[in-house]
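Shown next, in structure tokens, is the structure this report addresses.
Here the complex is missing one protein chain, while the rest keep their positions.
Letters A, B and C mark the chains in the order given here, with residues in each chain numbered from 1 onward.
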């Protein structure tokens, strides 16, 4: 254990923090930084060394993981005035687990290459719970020769690590999965709602779909109708889970890449719009399966209460 | 076996003909009719008795199965001048396996009830192949007390028989399943196309989706991208399978019932429109997974012919 | 004036009542009926004769106008047990101003023809205000020879009367106009909202659109953004005007006819879905231009966390 070289970790949010802790648990010294001091403090208490900027982390570690909210943060952390690339050492392995536009991943990879470093994109699927339990799935893009090195670290934080191809394909896989997920979820919500209005029992309808060609993950593993399944957000007033605002963000990325590559995505595009309207109508922080609630008839006018 | 009472069968098309043959195979005398003499002839050769009209069939059989293309045909066969209800006997069990508007099923049930007969809707999933192999799934709506009697016949023609509830719920289940199927198929086609354009290998992408939350029947059992799976229409130039025009018909039913019940079905509605445009653009007779081909870039301009 | 023969009027709702009054004003004796006694009473006070059923009206008048909420009402009033056709006289002119499915208009025309009567469809555009002021537009379908006779009555109630062609084309014109209206309204709402978020002044944006190719009735005559125009529902908290639920009904008709004629209407279909969701989310009774409010960011969360 003592011989393990330190790993840099930048971005200690809801996802990054448990990921970094899993590296510590596996015996890796962690050198971390974040813009929020309290996030740093928490990880310091777990044994990590805290530095002031990505550049300083790059000066001390030759393997660095970044986990950031969006493309502009990634650009700043890599190429900003105190960014990683200001002090990155030759041969450093840079793994970005943020979910961002694949074209930004490619830009970062080019910029890293100019400094003699290697950049890989490795976005995750699975939420905060999976991050804590080291059950994430990593979808990895980058030069194949470096994949084994990346895998060593990623397996400490996840249960599945999938090599997807050249830089950007990890993001592509993540974005594609989430677009199809959103389509399946809205489709399931519409279908369940229609069936219920036509007189079908929701549990029975779910059962029929799940043994037929309508089956999908949203119908059989995350059903959006309260009471159909246990242990999913629909059973808990759509709390927890994967927020509508996060889904809208991922669909925005899908839309951007589709527009840039001139790819028609009619249902993906409409799914994006529906989640966007939901964000505007007060559903931003509910689980994305709350689209069932959004589409069904409002039971009573909230204004009508009292007189 | 000799004691089995005859079963009436009306509608000997691509689906009805193999279904009736399976009844014969199980030892049921079959009394049948169809508007096309050649269809009648073929079943006669297998041992069925052929009569001239639905009314005559109703005069001879007290269990009748109908398998017809659309709502107007069902209305005609039941309530037309030579229809079943003209000569139906009290206590007759009428099972309609056509895929039609559930509100028409309810009308037929009411009309049958007036004559002392019992009507059930029992549409199928599974195509011509499943019909031949007696592997259909029946979704049955109607009074529960009659379900056992219906089941006896339906199990001769199908592998699964599911009781869905009151009259019309069989149709509802069928329509709901096919709407979600269409959404999943178009979603899968868009997603695979986007992933491919972003540099992902199609087989790998399908594999990633299928182990993730994007998974659906269209991605894991009927993938629309040529070369990803074997034994599906995408590997055979989209021949065979379930035609775009049939899917458009079912989505039209879903749209009608959604409009009538004031249920919002945004993705189902767009899926309907997409299949409708495909029918207008020459895809009517291809398998519905050809939406992948419809959405992807045309490889060469057909106008280039000549010089 | 005294020589004018009586006109039958069936359906004395928000629209029918002022229409019938305009006939009285023009000196026509009116023989009317409605399912609501209070509506009958009101018209009786204005000088109309009230009878008990459509059949009785048909017995007394050889020109009859119907103004009813939807297709089933029309079917009942014409072909029901106390319907017009039970006692209609040969040569009677039947004018239906309801907005219904054109295929129902055709059915009614056929049924009327069998009794020797003539049926025309003549739906209106313009709301309650236009009905009171006799400023409606009538779109008329039916045999051309009868058009002049119809026109004589319709000009008492409207400012424009347009002959559209065979039976059903009046409905077709109405439905087509309202579908394009809905598309233009939602399009205008999205566009104005986008422009405002991009920093444009709403009045200036409306002005630019209205002098450019984005111009439409919803942008230049009924702008959905509060403050851009005076005298429109957007300036009055979306009260008055044409309710979302009525627009959803007309879009449902458009969808039905499009589905039945296998016509792709992608934007019309999505417009239908949007108004349908709005009905489910509490906008049913607001003017249809309230889609601007529906799409824009909710200004404050109703939950107001804690204190």
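Methods note: a residue touches a chain if its C-beta (ideal position, glycine included) is under 8 Å from a C-beta of that chain, and two chains touch if they have at least 3 such contacts.
Given the structure is predicted, the values throughout are model-derived calculations rather than measurements.
Asks: The chain left out here touches which displayed chains?
Replies: A, B, C
Asks: Quick one: say which of C:48, C:172 or C:280 touches the chain that got left out.
Replies: Residue touching the absent chain, from the options given: C:172.
Asks: Looking at the full complex, which residue from C:39, C:73, C:98 or C:193 touches the chain that isn't shown here?
Replies: In the complete complex, the chain left out is touched by residue C:193.
Asks: List the chain B residues touching the unshown chain?
Replies: 270, 277, 280-282, 294-298, 301-303
Asks: On chain C, what residues meet the omitted chain?
Replies: 102, 125, 137, 139, 160, 162, 164-166, 168-169, 172-173, 175-181, 183-184, 186-188, 190-195, 197-201, 204-205, 208-209, 211-219, 221-222, 254, 257-258, 261-268, 270-271, 274, 295, 297
Asks: Across the whole complex, list the residues on chain A that are touched by the chain not included here.
Replies: Touch set of chain A with respect to the missing chain: 248, 252, 255-256, 259, 262-266, 269-270, 272-274, 276-277, 279-280.
Just so it is clear, only the chains that are shown with their structure count from here on.
Asks: Select the category (line, ring, star, complete, other) that matches the graph of chains linked by touching.
Replies: Here the contact pattern is complete, since every chain touches every other one.
Asks: In whole angstrom, how far does the Cα centroid of chain A sit from the Cα centroid of chain C?
Replies: 49
Asks: Could you please state the distance in Å, as a whole number, between where the Cα atoms of chain B are centred and where those of chain C are centred?
Replies: 37
Asks: Identify all positions of chain A at which a residue touches two or more other chains, and write them in rising order.
Replies: Residue numbers touching two or more other chains: 270, 295, 297.
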